[in-house]
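Okay, so here's the structure we're looking at.
A protein chain is absent from this complex, but the other protein chains hold their places.
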Amino acid sequence: MTAPLLDVCHLTHVFRHGRLILRAVDDVSFQIQEGEIFGLVGESGSGKSTVARCVMNIYRPAKGSILFQGIDICDPRQRRANQKLLQTKRQLIFQDSASSLDQRMTVAEIVAEPMAIHRIVPPRGSLREEAKFQLYYVGLGEDCLDKYPTELSGGQRQRVAIARALSMEPALLVADEPIASLDVSIQAQILNLFRHLQEEHGFTFLFIAHDLAVVRYLCSRVAVMFRGKIVEIAPTGELFRDPLHPYTRALLSAIPIPDPQAERSRPLPPFDLPAPQGVLTEAAPGHYVLRSP
Amino acid sequence: MSALLDVQDLSVTFHSPHGLVEAVRGVSFSLQAGEVLAIVGESGCGKSVLCKSIMKLLPESAQIVGGRILLKGTDITGYTEREMRRLRGRAFSMLFQDPMTALAPTMTIGRQIGEAVLVHRPRLPRAALRRRVAELLDLVGLDPAAARLCPYALSGGMRQRSVLAVALASEPSLLFADEPTTALDVTIQAQVLDLLRAIQQKLGTATVLVSHDLAVVARAADRVAVMYAGKLVETGTAEEVFYDPRHPYTWGLLRALPARAREGEPLYTIPGMPPSLIDPPKGDAFACRNEYALAIDYEEMPPMFQITDTHFAATWLLDPRAPKIEPPVGRWSK
Amino acid sequence: MSDSRFTQVGIRPLPPPLAPAPRRRRPCLSAFLLGAILLGCLLCDLFIPKDPAYMDLANCSRPPSAAFLFGTDTMGRDIFSMIWSGGRVSLFIAFLATAISTAIAVIFGSLSALAPPWLDALLMRLTEILLSVPSLLLIVLLQAVLGQPNAVTIAIVIGVTSWTSIAKVVRTEVRQIRSSEFVIASRCMGGGFFHILWRHLAPNFLPSILFMVVMDLRSAIVAESTLSFMGIGLPLSVISWGSMLSLSEKALLANAWWIILIPGLFLIVTLLCITDLGNRFRKNANRKESNL
Partner (left out) sequence: MSTVLYCLKKLAAFAVSLLVLSVVVFSIARLAPGDPLVSYYGDRAEKMSPAERAWAEERLGLHDPLPVQYARWLSNALRGDLGISYKYKTDVLEVIQGRLGNTLLLGGLGFLLIFGLSLLLGVLCAWFEDRLLDRWICRIGTVSSCVPEFWLSLVLILLFSVTLRLLPSSGAYTIGHAGDPADRLRHLVLPLTVIVLGHLWYYAYMVRNKLLEEVRADYVLLAKAKGLGKGAILFRHCLRGILPSYFSIIAISVPHILGGTYIVETVFSYPGLGALAYESARYQDYDLLMVLSILSGGAVILCSLIAQAVNERIDPRIRAGEVGPLV
């Protein structure tokens, strides 16, 4: 097995709010292989976005290390030495495209912004041509180039955000709940786009979601987070077939199924579980679950 | 017995800087006491405008331009603000999408619920009021001690429960729930849906449940109405709509659900985007996204075809002259 | 009815929606008036009939007439000529003072917004203390430091004492923009400080402080005239709208209404135009409708 693209080891992040100390991420470890879509699932407040922000160097973790292509990005010296590579090869896609795109820039400017920052000579002649190409890539027409984000629909805006991220041909795309604020019918379009990017162009994703249904379709491996800890990591099929941790089971049964008779008769399991404890142990090959030692 | 709510051919328009928006275009439906009707559609299809127009909660630029609203047989279409105020809270009430902003930030939960109780029972003594507030909090599954808290101290799910307590304060016979679970986590979402269902069974409150997600609706709805571009395109019992959908838009919505996807296959997506409701296309508004569209779809609006006593759909595919098409959605199976 | 209408045709492209009609801009009376006043003041040398500083002692306190369009003041100067050339001085002071206070406010505000919390708190305390020192005291002392008042020193005094409110707005705006996701996104992509400042911060916060700046222009005009009127501004010999009005108390005794009313009306019309323009800068384009 080759070295993983992203290796998160014992990551811990703490928020201080006055005297209150909150362990948002508590001893989290996982690896992402090149070319896979890795899902990170949890409720709001489970720390999944914090993990994403640590991976993107927005937060500085309290403990642990994150290796990206072998570079320890938590180490300031290594980070500075590889700054340009880190800034281009990792890209972030936010949940709310309305606020992650500057409303006073046109779509063309937004998509070309990373190229402009890194003063990359556009291989297609001009930055505008480049932006046009990237938009085509994500399924948007030329007519969007001169529009402002407010003139686009939610799905189109998210595509623009994806196009911006893709323009640097990143090795890793971190998508922080990219479809949570979209309609179901639009969600499907964006999911297909992600899948297409992974299958045809080999992009690697860290895909964060609060909904297991979405992850099942998209991801090859899934980690379930609960109150700052990863409670289960497994290949998607295995996780759905044989969920081991009670929280994973609870999440699975929360997925609504489009069948009124089956759905009405299905009881809900209790969701208010105690705080997770224990260590990740391998239950089956590649299937880890948090268990008391 | 007349229906609790009977909406006949309701049309609502908005004035916007870009033109006249036809948000609701001739919608008719009725609701029996104690029934749960789900209205499903993409954002911008007019589903929440429909609810707000019945409660007359729309801003001044919106206008009911046609149709009638009958509440227990009484025509309330032309009611003034003063008359509506007497109905709100008692006859019908509403839940909103974002529980974070729906509660007044500076008042305690208890006071906000108490206020809602007092609207229709102004002479209630203090002790009885306090009892009633505790009772309501208990009903929605909150600790009565929460009455002393302010909204900022509560989580999203708890806030939505408090909003529900406010809405139920005067025991309305009809509750509009406008995307009550969209802003919540999946686990909380299921709990809130069950709570709605339980309350509907306990108090007999009829509920209009608005959502963009068909899957969410399956658990709670007796009947389902699918809305597209300001019109209802298919209505029927939950079983009919989920097991025997007739409108191509309903097919699309069902097929796009990630829960339906089979591993390895791409998800189905409805092509294109909903049309602008400023000057909507003539004919069937869905035609331009419908791979089964007939020539007539671009010319003439389809009428509501009746399939069973309770099942209706507005598509020319149901016309006897139309070619027979095998619905692309089968029954969902695990 | 033929059955050809019931053949399956699938998806046909829709005719493109009509482009929304271009918004017509309302003609703006205030901009026109303000432009006229500005232009008149700038080019006053071309058309004023008399030397504004010349004291025609034979014609003191004359009411408006054909010879003296707006009358003369208690020292026999022609008010019509004084208004235009005085306006030049007043407006110069106002613009300079606004530039000074805006510059201080933007630097101070953004510094405070970008600084670590402890420094931010310190800077904000500082402005609060500055606010609670009576502004009159500051002005008088500054005047004393700067020496003999002239147009530039007055502008400096006004500018240095009136930046706090803009600074607070700048601080809140910059903070808000700084923590917004598009700035985080830009930082992740490797956008440097100046890139973010130039591409994101400036375009987003300029429109929101434009209103404040215009209002500051207005208060600078008022401040100049008030200071001159109180006798701590420009001396009588330098003609400005304020120093013209400082003769008013004598005019009151002489019951010479034109000395008070005419320059005052000019002042007020200018202020009104500026206010109106300022209100237009306010962003209320896609304001939601009232829920009430």
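Note that the chains are named A, B and C in the order they appear, and that numbering of residues resets to 1 at the start of each chain.
Keep this in mind: contacts are C-beta pairs under 8 Å (C-beta built on N, C-alpha and C of every residue); 3 or more make two chains touch, one makes a residue touch a chain.
No experiment lies behind these values; they were computed from the predicted model shown.
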{"item": "Displayed partners of the chain not shown (whole complex)", "value": "B, C"}
{"item": "Contact residue for the chain not shown (choose from B:H18, B:R68 or B:H120)", "value": "B:H120"}
{"item": "For chain B, residues in touch with the removed chain", "value": "55, 57, 81, 85-90, 93-94, 96, 98, 101-107, 115-116, 119-120, 150, 152-153, 163, 166-167, 169-170"}
{"item": "Missing-partner contacts on chain C, residue numbers", "value": "124, 128-129, 131-138, 140-141, 144-145, 168, 218, 222, 225-226, 229-230, 232, 245, 248-249, 252, 255, 257, 260-261, 264, 267-268, 271-272, 275-276, 279, 287-292"}
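Basically, only the chains that are shown with their structure count from here on.
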{"item": "Between chain A and chain C, centroid-to-centroid distance (C-alpha), Å", "value": "48"}
{"item": "Centroid distance [mean C-alpha coordinates] between chain B and chain A, Å", "value": "32"}
{"item": "Parts of chain A lying in touch with chain B, wherever the complex brings them together", "value": "43-44, 153-155, 183-189, 191-192, 195-196, 210-214, 216-217, 237, 250-251, 254-261, 263-264, 268, 271"}
{"item": "Residues of chain B touching chain C in the complex", "value": "17-19, 57, 59-61, 271-272, 275-276, 278-279, 281, 287-299, 316, 319, 321-323, 325"}
{"item": "Touching residues (chain side chain A, partner chain C) in the complex", "value": "56-58, 83-84, 87-88, 90-92, 94, 96, 99-105, 113-114, 117-118, 150, 164, 168"}
